[in-house]
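One protein chain is absent from this view; the other protein chains keep their places.
Up next is subunit A:
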Amino acid sequence: MSRELIVHRAGPALSLQDEGRPGWITYGLSRGGAMDRLALAEGTALLGQPPGTALEMGGMGGRFEASEDMRIALTGAPMRATLDGAPLLWHGAHLLPKGAVLEIGPVTGGAYGYLSVGGGFAEPEILGAQSAHLTAGLGAPVASGARLAVGPDRGGETGCKLAVEERFNGGTLRVVESLQTAMFSEAQRARFGEEGFTRDNRANRMGVKVNPDGEGYGVEGGLSVVSEVISPGDIQMTGDGAPFVLMAECQTTGGYPRLATVIPADLPRVAQAPAGARLTFRWITLDEALSVEAGYRRHMAELHRKVEPVVRHPGDVPDLLSHKLVSGFSSGDHHDH
């Protein structure tokens, strides 16, 4: 029998996601990939396997079953998860026994949860990646009834957890100057780094709208700017003056003026800010941003060292199937990436 994750019921925004498919910007295809790249890395670390593809779940998960015993990791926005009715720890790795029912409910904080599987998903690649790029029409959302192919698992730990940095309720986003920053007045640039913003209801894999406490932003003649390349994190001012932070499935070029760019290390915080979350922006220099980037990459590369076994009292655990008791937590085979 093939090794599959069976999706009995899919939430409205499920798709396979990975690091995206770089290399096609000149053809008008943005890189795409997971909204919260850190959650992807956390899933990888919890399962002790190389970077791969996870199931991204916007707002709500679904009901799942494994065709054979499977390790899973739950990362990103915390969601209510149960295994045959027993609660499962988020930011953790667990054994999903063949035939057991995994229920993943709505988020309790943040926006995007991730389900990673031991061995990784093994669906066909499109232009070198499994991820769906919904805006571009590559791949499709994962729907109820899907059976997702899963690769062979070399095995590893379950019943372990990872302490993660809180990033699920807004906060401060660090920004650098970008292409068109100089088009905005000094006053607007200063105000941008001082006032507060609220995450709007409008957000998807293309971008996240944030409403300023004060008046809108814009530039003189802003509607006749020649189209230029867009990078994820760019903050674009549309007609009504409310900023959009452009995300994984942004267009490759755009003509709306852009005030600044959120640094990669803070994009997970943008992705995970739920509607109504409070956000502020803080200008930093390019040099500061590069040292933050070095730290961010180091953090991701070292995540596997922070994975720790879950210690529970047997009396707290109605069903021992939900985690394997760990015998010696050694892993000579973790991958640095």
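Convention: contacts are C-beta pairs under 8 Å (C-beta built on N, C-alpha and C of every residue); 3 or more make two chains touch, one makes a residue touch a chain; residues count from 1.
Going forward, contacts and distances are computed from a predicted model.
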item: UniProt protein name of the chain not shown, from "Carbon-monoxide dehydrogenase small subunit", "Allophanate hydrolase family protein", "Chemotaxis protein CheA" or "Molybdenum ABC transporter ATP-binding protein"; value: "Allophanate hydrolase family protein"
item: From A:163, A:187 or A:226, residue that would touch the chain that is not displayed; value: A:226
item: Chain not shown: contacting residue from A:12, A:28, A:214 or A:276; value: A:28
item: Hidden partner chain, touching residue among A:194, A:215 or A:293; value: A:293
item: Absent-chain contact - pick from A:126, A:275 or A:301; value: A:126
item: Touching residues on subunit A - with respect to the absent chain; value: 22-29, 126-127, 136-138, 176-179, 181-182, 226-229, 231-234, 251-253, 261, 263-264, 286, 289-290, 293-294, 297
